[in-house]
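The complex appears here minus one protein chain, its other protein chains still in place.
After this line comes subunit A, so read on.
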Amino acid sequence: MSGEEFVPLSLTPLLIGILAAVACALPGNFLLLRRQALIGDAISHVVLPGIVVAFLLTGIVAAVPMMLGAAGAAVVAVLMIEAIRRLGNIEPGAAMGLTFTTLFAAGVLLLEQSDTSGVHLDVEHALYGNLESLIWLEASGWASVLDPVALSGLPPELGRVAVATLGVMAFLWIAWRPLVVSTFDEGFAQSLGMHTTGLGIAVVIVSALAAVAAFDAVGSIIVIAMFICPPAAARLMTNRLEVQIGWSVVFAVLSAVLGYVFAGYGPLWLGYDHAVSAAGMIATVSGVILALAAGFAPHRHRSGAPAL
């Protein structure tokens, strides 16, 4: 494909897909080790009431208030999960399930009861996103990458996922040491004076922000898949956390690129004439990578004592 075609039509969706995948996969490593991988699922569900509330308050369908609403709902959900877990002495998985179904249901009721029928609050859009539509019409070829006029026409989603990805990276870099110690041995971390509860909530809130930024661009299917599949496959490749993080990024990028290409061209290669959803294909590829890792990766057989 030539630059004139690739840059305006495929470069930005590809970059957004890659950044969204990486932004979710990075904190996913810690969620997985902390047995909180379901949180991605929880966040994607609670985004609905957040968006509806944002719409009711502002009366417009615009990205910024909706993202704020989604982020607010995600934070409320995270705090609810912690509260249910601690006050009710309930197992974390159940606390997450309880929170996200309740908030999702509340979102549905809210949507039904309020006068949103005239507005297009689209559930399908929320699920699959609309990666293919995030094109860069102002671009005319590779030269546009340096052209300020063309650059001002970049889809705003790109900037938002890029900021989210940088934010996640900065958080992991700064909090790395206490995060690793408290994930491995919470009691020991507390004996050093580390604020393990605060760290745990910070991980989930950073994940929530990554999820909301990614969700806005690519839909919840990718978000849920990227929190779990790349880190889980990466864990099977190595026994060192630093290396696992590296593999999870590799798998996230690979899923995004292969998924995007297969969605666009796979059906053509097979003789069908319609492309399929890029988000669906990216999530599927990440699942296939996990399956391959489970079958062939070097560290599938481990003998650690199970956690109590």
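In this section, contacts are C-beta pairs under 8 Å (C-beta built on N, C-alpha and C of every residue); 3 or more make two chains touch, one makes a residue touch a chain; residues count from 1.
Just so it is clear, contacts and distances are computed from a predicted model.
> One chain of this complex is missing from the view, so tell me which of "Monovalent cation/H+ antiporter subunit B", "Putative zinc transport system ATP-binding protein AdcC", "Solute:sodium symporter small subunit" or "Tryptophan synthase beta chain" is its UniProt name.
The correct option from "Monovalent cation/H+ antiporter subunit B", "Putative zinc transport system ATP-binding protein AdcC", "Solute:sodium symporter small subunit" or "Tryptophan synthase beta chain" is "Putative zinc transport system ATP-binding protein AdcC", the UniProt name of the unshown chain.
> Of the residues A:Trp142, A:Phe188 or A:Tyr265, I need the one that contacts the missing chain.
Residue touching the absent chain, from the options given: A:Phe188.
> Can you work out which residue in A:Ser114, A:Ser133 or A:Asn239 touches the chain that's missing from view?
A:Asn239
> Using the document's definition of touch, tell me which of A:Ala62, A:Ala94, A:Val145 or A:Ile174 contacts the absent chain.
A:Ile174
> Residues on subunit A that touch the omitted chain in the whole complex?
33, 173-175, 177-178, 180-181, 183-185, 187-188, 190-194, 235, 238-241, 243-244, 302-308
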